[in-house]
Structures are given as C-alpha cells and as structure tokens.
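Structure, as structure tokens:
Every protein chain but one is kept in place in this view of the complex.
Chain naming follows the written order as A, B and C, and within any one chain the residues start at number 1.
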Amino acid sequence: MAEMNIIQAVNDALRVEMERDERVIVMGEDVGRFGGVFRATQGLQERFGPDRVFDTPLAEAGIVGTAIGMALHGLRPVPEIQFADYIYPAFDQIVNELAKYRYRSGGQYTCPVVIRAPYGGGVRGGHYHSQSPEAYFVHTAGLKVVIPSNPYDAKGLLISAIRDDDPVMFFEPKRMYRAAKGEVPEGEYSIPLGQAARVREGDQCTVLAYGAMLHTARDAVDLAAAKGIGCDLIDLRTLLPFDIEAILTSVKKTGRVVIVHEAPRTCGFGAELSATISEKALLHLEAPILRITGFDTPFPYTWERAYLPDAERVLAGIEETVAF
Amino acid sequence: MAEMNIIQAVNDALRVEMERDERVIVMGEDVGRFGGVFRATQGLQERFGPDRVFDTPLAEAGIVGTAIGMALHGLRPVPEIQFADYIYPAFDQIVNELAKYRYRSGGQYTCPVVIRAPYGGGVRGGHYHSQSPEAYFVHTAGLKVVIPSNPYDAKGLLISAIRDDDPVMFFEPKRMYRAAKGEVPEGEYSIPLGQAARVREGDQCTVLAYGAMLHTARDAVDLAAAKGIGCDLIDLRTLLPFDIEAILTSVKKTGRVVIVHEAPRTCGFGAELSATISEKALLHLEAPILRITGFDTPFPYTWERAYLPDAERVLAGIEETVAF
Amino acid sequence: MKAAVAVEEKLVRVLGDGGRVDQGKDPGLADRDLLTLYRTMLLNRLVDERMFRLQRQGRIAFYIGSAGEEAAIIGAAFALEDRDWVVPCYREFGAAYLRGFPLRDFFCQVFGNADDLIRGRQMPVHIASPRLHLLSVSSPVGTQIPHAVGLAMAARIRKLKEVTLVFFGEGATSEGDFHVSMNFAGVFKAPCVFLCRNNQWAISVPGTKQTAAESIDIKARAYGFEGIRVDGNDVLAVYTTTRKAVEKARSGGGPTLIEAFTYRQGPHSTSDDPRSYRGEEEVEEWKKKDPIARFRQYLEARKLWDEDRDMTLARELNDQILSTLKEVENIGPPPPETAVEDVYAEIPWHLREQREEIIRRAARQRQSWPR
Partner (left out) sequence: MKAAVAVEEKLVRVLGDGGRVDQGKDPGLADRDLLTLYRTMLLNRLVDERMFRLQRQGRIAFYIGSAGEEAAIIGAAFALEDRDWVVPCYREFGAAYLRGFPLRDFFCQVFGNADDLIRGRQMPVHIASPRLHLLSVSSPVGTQIPHAVGLAMAARIRKLKEVTLVFFGEGATSEGDFHVSMNFAGVFKAPCVFLCRNNQWAISVPGTKQTAAESIDIKARAYGFEGIRVDGNDVLAVYTTTRKAVEKARSGGGPTLIEAFTYRQGPHSTSDDPRSYRGEEEVEEWKKKDPIARFRQYLEARKLWDEDRDMTLARELNDQILSTLKEVENIGPPPPETAVEDVYAEIPWHLREQREEIIRRAARQRQSWPR
C-alpha cells in the first residue's frame, strides 16, 4: 500500500483500468501530453499512446457527444471536463442523449461513459471554478452520480464506475485533491456504487455528507463528540442511487438529521434526502431535518468562506438539531 | 372580458406588452411569419414588424445568448424555446450567463429576458416533447421560475415576468394550451410573481400543484370532497421564489401535504417543497409529506398515462395521507 | 428563398432530362442494384403515404415522412457496406429498410406495441438497431452528429475499416453540435461522411434565414476538409458522391461533408400545415423534379422498367404494407411496468419501488388508462 492523494488515486485507477481493458480511453482538454490542469491524467498518454489518451478541441459538447459515439461502438471512454462549471455546454448531450440512450433504444444500446470533473469551492476560484452541479444530474434519470471524499474511495469508486454498464457522473472534490491523503492498495479493487460508508458512529444525530464537505462534517462531528454529542457520520459516496438502507438505519436510531453540501440549497441534493427521509421515517424524527448548504447565489469570490459550510456552522446545526 | 385559452392569453399578453413598451421583442424558431408551432405568437410579426418579431436560426444557445446581449443593451427579449425539451443546448447560457449576470457584475447589469417554453406531457410526445425541466432552473440561483395553470394567470403572470428586471423562465402547460379556457380581461393587468393562489379550501389536507397538474389535482380534490375529505388546493404559480407564507399557513391548518408534479421525483421541485415544509413546520405534520410525481425515467411514449399522475393516483395519495 | 436555378448549376449530377445519363458519370451499377434502389425508394414513399393516412384516421399519433428526399437518403445509404454505420436523423426509414430493417419491426415501433424493439419508449419513426449498425433516432436536432464522429473515431482507434454515415437537415447546421462535431472530425480525421439533406425548409424557416452562407457544402472548409454539393433528387449522383466519400474515409482520407440539395415535398410532420408559410407553386415546381419519377425515367430508358412492372410492384408493396399492418396493429402495448425498465442495466431501489407502484395501480386502474 502506498500513501496517495486523490489526484494520484484517480490517476492510478485510470492506469489500472486502462491496463486491464483496452476499451478504456481518456480524452478531454489538456489531458494528453500535459496530463490535465490538475495532473490527474499525467503519464497516461506516454504509457498508453495518443490513440487512447488524447487532447480534444475546446468543446465540452463535442467531448461528451463523441464519447457517446465511442461508447456505442463498444469503447469505455472516460472524458474529463476540466471544471464541473464547464459541463453545461455538454448538458444537452448528457441529459437528452447519454442519460436516455439505453431507455430509448429499449435496452438495445448501452452508453458506459464516465464523465470525470473536479467540482466544488474553497480554491478561490469564484463563479466558474467552484460550482457543485450534482443536483442537476441526480434529477436526470439514467445517470449515476458518484462523489468520493478520499483517495481510497476515489480509486475504488472510479474503477467501479468504469466497469459499470451505465453512464456515471464522477465529481472529484478539487479542494481536497492534494489535501486528502491516505493508504491506497496497489492494483485492482472496487467499491460498489450505491453503498455509503459510516465514518463516525454515534446515536444522537445522523450527519449526511459527501465529497469535500465530508471533511468539514467530520471536523464538526469530532467537535460535537468532544462536547458529548455522538453522531453517525455517513459518507454517501454515491448520490444516485443513494444508499437508502444505510440512511434509514441510522435515522431510525438517532431521530435527528443534518445534511451538509456546498451546492445551493434550493432544490439541491439535500432536498431529496430530506424529502425521502421524511417520507420513509417521519415518525422517527424528533427534530426538523436541517440542511447546511451553500447559499442560493452564484458562487462568490471574496466571501467564499461565508458561503461554504464550515465546521462551526455544521456544529451549530448539530447542536440546534440535538437541542430541538 | 373574453373567453380565451392559454395560447390566446399568452398571445394577448405579448401583444399588450409590445404595444406598451417598444423594448419588448419576440424571437425564436418559427415564431415569425408562422406564428409558432403552437401559434402563441400568431399575428405578432404582422402587427409589430420583423424587427420586433423574428425567426432565428435553429440554435437555442444562439437564441438565449443573443437575447442576453439584447437585454444588456436595454431591450426586453421574450425568446421562445419551441419545446422545453430543447432548452438544454441553451443551458450554459442560461445557467452560467443569464442567471449570473446581475450578481457577477455587482448589480451593474441586469438581464431581463423571459424565456417562454411549452412543457409537460400528455400529448403523446414521447421523450422529447413532454419534459418538465423546472427543477433544473429552480436550483439555479438568479432565475425566477413561473408556471401558470390557466389563461387568466398565464396573461397576468407573463405581463409581470416581462416587466420584471430579472430573468424569468416561463413554462407553459402545453397539454392545457387549448383545453384550459376562461375569462381573460382585455388590456393590461398583472399578477405579482411569488404569490400562490388557493383554488379549493378545506382543512384536512394541503395539496400543492402547478401547471397542467393543477387540473389533475383539482379533479382529485373534488373527488375527495365528494368523499367528505376537504383539501386546500394551492396553485403555486411561481416556483421560485415560491410562496412560503401561503404554503405554511395552509400546512399549519391541515397538518398533511400532498405535492403533485409530473417531473421525475428524485430532486424534483417536490423535494424542495417537502424539505422546506418539514424544516419550517415539522411539528405541525401529522403524516409524511407525499409526492405524487412522474417516475425517475425518461418520459415514455406508450405508457405516458402510467407515468403522469392522474386524478385517481392523487386521490389515493390524499386518502393515504389523511388516513395516516 | 435562394435562387435555386443558379445554385443548381453547381450541383454534381448524373441523371439528366428524360432519363438520359452522361455515360462517363454513370456509376455502372448492376441491374439488380438499380432495381433495389428503385424498389426501396418506392416502398419508402408508399409507407409514408400509408402512415399519413393512418395518422389522419387517428390510428397512430404522429408520423414524419421523406417524400421528395428518398434519393438523398437511400442513394447515400446504398454506398455503405454492412460493417459501416448509419446515424439517422428522423427521415431515414428508407436507409434502415435498405440495410434490412423489417417492415414489421418498423410498424411495431410506430404503434409502440409489445413487439416494438424499443419497447414503446419513443414516438413513431424513432427506430434503433445495433444489429444493423443503426443508431437510435432522437428528436433533438443535430445531437446525433457528434455520436457519428465518436463512432468513426472509435473505428479508427480500433483499427477497423468501418465508415460512419450521418444524416441531418440544413436546419441542423445551425446548432452547436454540428460545429463541434465537424471540428472534431477534421482534427481527428474521422472516417465519417456527413450527409446534409438540404430540403430547404426547417419547419417554417427557409434556408436563407438559416444561414447567410452561399451554400452548405462550403462549411466543410472551416473544418479543414472537403464539401461537395450534389443534386439530392438524383439517386445516382448521391450514390456516386457518397461512395467516393466513403472510400476516401475508409482509406484514411478523413471526413467529407455532402450537401444533397433537395426539397421537402410534404409537411414537416403530421403536426404541420405548410400552407401558411410557403406557396403551392414552389411545391408543385419541386414535385416535377421528384426523385422517384426521375429515376424511373432512367430505368425505363435503360429498358429495365415499364409502367406495367411499376403498377405491379406498387400493388405488391402496398399489399405487403397492408398485410404487415394488419398483422401488428392489434398487438397490445407492452406491460405498463416496462415503462420503468431499461433506465439502468439493473433496476435500483427507487425504480423498483416505482415499478411496484405501477403494478399495483395497473391491477386497479388499467382500464382507465387510455393509450
């Protein structure tokens, strides 16, 4: 086992899968010789050649659209969108084509494309290098949505995503790209999509988080523990389909829920979690489900620290919920 | 007062505003000489000339993108997207540009564009003539989202939307375009954005709906009334910002909520309503909030009647909620 | 409208007046092939006519036809081999049929019934067949073009000598998807042939309002490859031109854009009434240039065809259409719970719940679900 950060783990996953399966190809802006602006594809073109790892022209619709064609031919493209903020030119291809291809062809075609994109704030990136667009894709039937929080999961989930026969949106927490480090096994292993992980255990409150916010939530949960409040902290890992069992088991135990994400609140993924939990476990709830989220604004530059949930804010939420 | 259907009411609103304010212009695919595939812009080019009412090339990104430029110049463009299903090529322009222009320029610029689009199923239109994409836009800070259910509201809300200084997504229930008829005053009047309307009164359950589903919900509420179950039926009309006061007032009275929309359930607008209500009124709830919605699939062709909520299904939801 | 006459002078053309052909240009197809082409074009026309009638009778919900464009569609598809790929727009039933798409499957799709290969998921004409290397038809304009380029790139990456042929209308050239795909194709030298059916109308919008370019073919130069303009009502010209482009692509020469200049004789679809936006004279003028009649003249001049045979064939085809229709019209819909299948390879929990809900409701409520 080697210690890796998330970038290295992603790079390793791509390498492992490209070794194993020659149908896997990597494409996107600056991913070839340069190895990606975050270096997630570094060394891959050297290793696998320019037919399997290549730069594309600057057009996200073209990247996703041609990846769909490649997948229909039997390849397993893993396109990179340089920042999740730049995924919208490809939105039509993702929502109207990629997501619907299996269904609309009566299951005759499959579209195993994994779209990787760094997402989220905290890097002083302003409007266009900080967005968390996951809710758009969770609302889009036909896609799976995965967001790892640490290197081990990043590798294991990316391998699963590449092997999955359906399209997967794979958002990587850029703020934690280098900051989150951990032991990562060499070679192949996979973490099934759809399974959450319990990161902390406690019976007073359930905290649901994913991606970069998992770290914030963990800090808050640890602060709460120091104050004598025990929380279950669940790292959702897959947002669609999300792990309803893990969530309900915990909620039925704690009766209290705090959801953390950095995307805007209104119609964010937290809304779905909250609605589903109260549909399925209302009588277990002892306090309103709290959402600690980004604000309903474009992502600000100067005040990103006010916008982004931090441990203090999550802790305040936990305390409020527990005291309710 | 004349009896009009929704198409006529929309047409009338456009005519009234174009008479009143020469900055208002209408553009889109087939909206000129032809008057739109649903005839919503019929007669406008004749009346106001091809400088103010014109066909564009077939490119939604171009329609919205140039409308933004026109709005920045001081015009009030009202572009039509032929079907809401075809709005995604313009998604980047809407989400990254239109929605953020005021904020990112520190309030120096405003972008008063009203994007009109027919939405929803029930016309045997399959995947691409039936979608209800409102949740994507409700999740996008900077936009307002309006969906009328009847001719009177359609005209009054469209007039408000055109006069609003912010961008408005105006989705029209195509299934009810000709089916919903009602008295519509001549000339100017407006219905403020952000205000819901109570359509039926009762104290056992709150039913929240909008657009075409308002009619389905009303049928269900009337059936429930016949069975002795009295419901508040609220036509939301504006989804963002939604009328929190009207909703909470009703929920605090009834303690039970059924939300109806035809868009897919997961991360749909119903999730936000449910989450907000349980955040703000949990202790008033006597039953889980139920969502009666489309399924988490692309919009099907043959079985659209199974997919779309109908009165029986909504009624079953009301009965279940009330019996809880 | 553009001055069609001046513009037509530049077109690649094989079939002249009265069935005459410049010998040097005749592709020299075997008689069998010529008759296959003719038979397919005629079938396409007859199917369209039947479907329009069915729609008016309320037996199907919607239809979109190819009348006037059969030469462009079928002539181009005929230039392919089986291993090649067809990426259709929504008017390419003729191309699919030519490649072996059974009439029965087509009608089941139009009805969206239990035997429909796509399980009733899409509006009529939205066929798909991996077996025939035919992608899935999608209503959004232009979205199929990048798929075609991706297929072609995949073939290149995998060192397979397959060529992709993609169809779209001139309206589609205005979309971003056209541009990004053409640009990718140029950069990656994708073995892809772009077939633009310039039928001069995008619903109510004429070609002159679609682009200020003098023609569509010249747009290829912006992407570093060749564009050719061909008489789209001349099946042999379309065939020869496409054939050359396909061979060039197969031998590593990269993509070609073909503009087949033609005319949409009918309404945009059964939902449309073109009388409010274009004159009858224009339509009549173009009906005189009908691609099927023109090809028949050629076959007659070559003594391969005559009026008798034509009437016999038309009768045969109509009989086949009617008997196939009869065979499938009463097949019921697929079970309602199939509406939530095939979203993913495996059904996740939330769709399992929704599937169960449909099954419960179906038991209770099915009678009241009109189709």
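Note that in this section a residue touches a chain if its C-beta (ideal position, glycine included) is under 8 Å from a C-beta of that chain, and two chains touch if they have at least 3 such contacts.
Small disclaimer: the values here were computed from a predicted structure and weren't measured.
In the whole complex the chain that is left out makes contact with A, B, C.
The chain not shown here is touched by just one of C:Glu70, C:Asp177 or C:Glu259, and that residue is C:Asp177.
The chain that is not drawn here is touched, among residues B:Gly32, B:Gly156 or B:Gly194, by B:Gly194.
The chain that is not drawn here is touched, among residues B:Ala67, B:Val199 or B:Leu273, by B:Ala67.
By the touch criterion stated above, the residues of chain A touching the omitted chain are 29-30, 32-35, 37, 55, 57-59, 61-62, 85-86, 89, 124-129, 265-266, 295-298, 300-303, 305-307, 310, 312-313.
In the full complex, the hidden chain is touched by chain B at residues 25, 51-52, 56-57, 59, 61-62, 64-75, 77, 89, 92-93, 96-97, 101-110, 141-142, 144, 164-166, 194, 240-241, 244.
In the full complex, chain C touches the hidden chain at residues 174-180, 183, 186-187, 189, 209-214, 218-219, 221-225.
Keep this in mind: only the chains that are shown with their structure count from here on.
When you average the Cα atoms of each chain and compare centres, the chain farthest from chain B turns out to be C. The innermost chain, defined by the distance from its C-alpha mean to the mean of all protein C-alpha atoms, is B. In this assembly, the C-alpha centroid of chain A lies 40 Å from the C-alpha centroid of chain C.
Centres computed as Cα averages put chain A at a distance of 31 Å from chain B. Computed centre separation for the pair chain B/chain C is 35 angstrom, with centres defined by C-alpha atoms. Each of residues 85, 89, 127-128, 266, 295-298 in chain B touches at least two other chains.
Looking at chain C, residues 116, 119, 121-122, 126, 138, 140, 176-177, 343, 350 sit in touch with two or more other chains.
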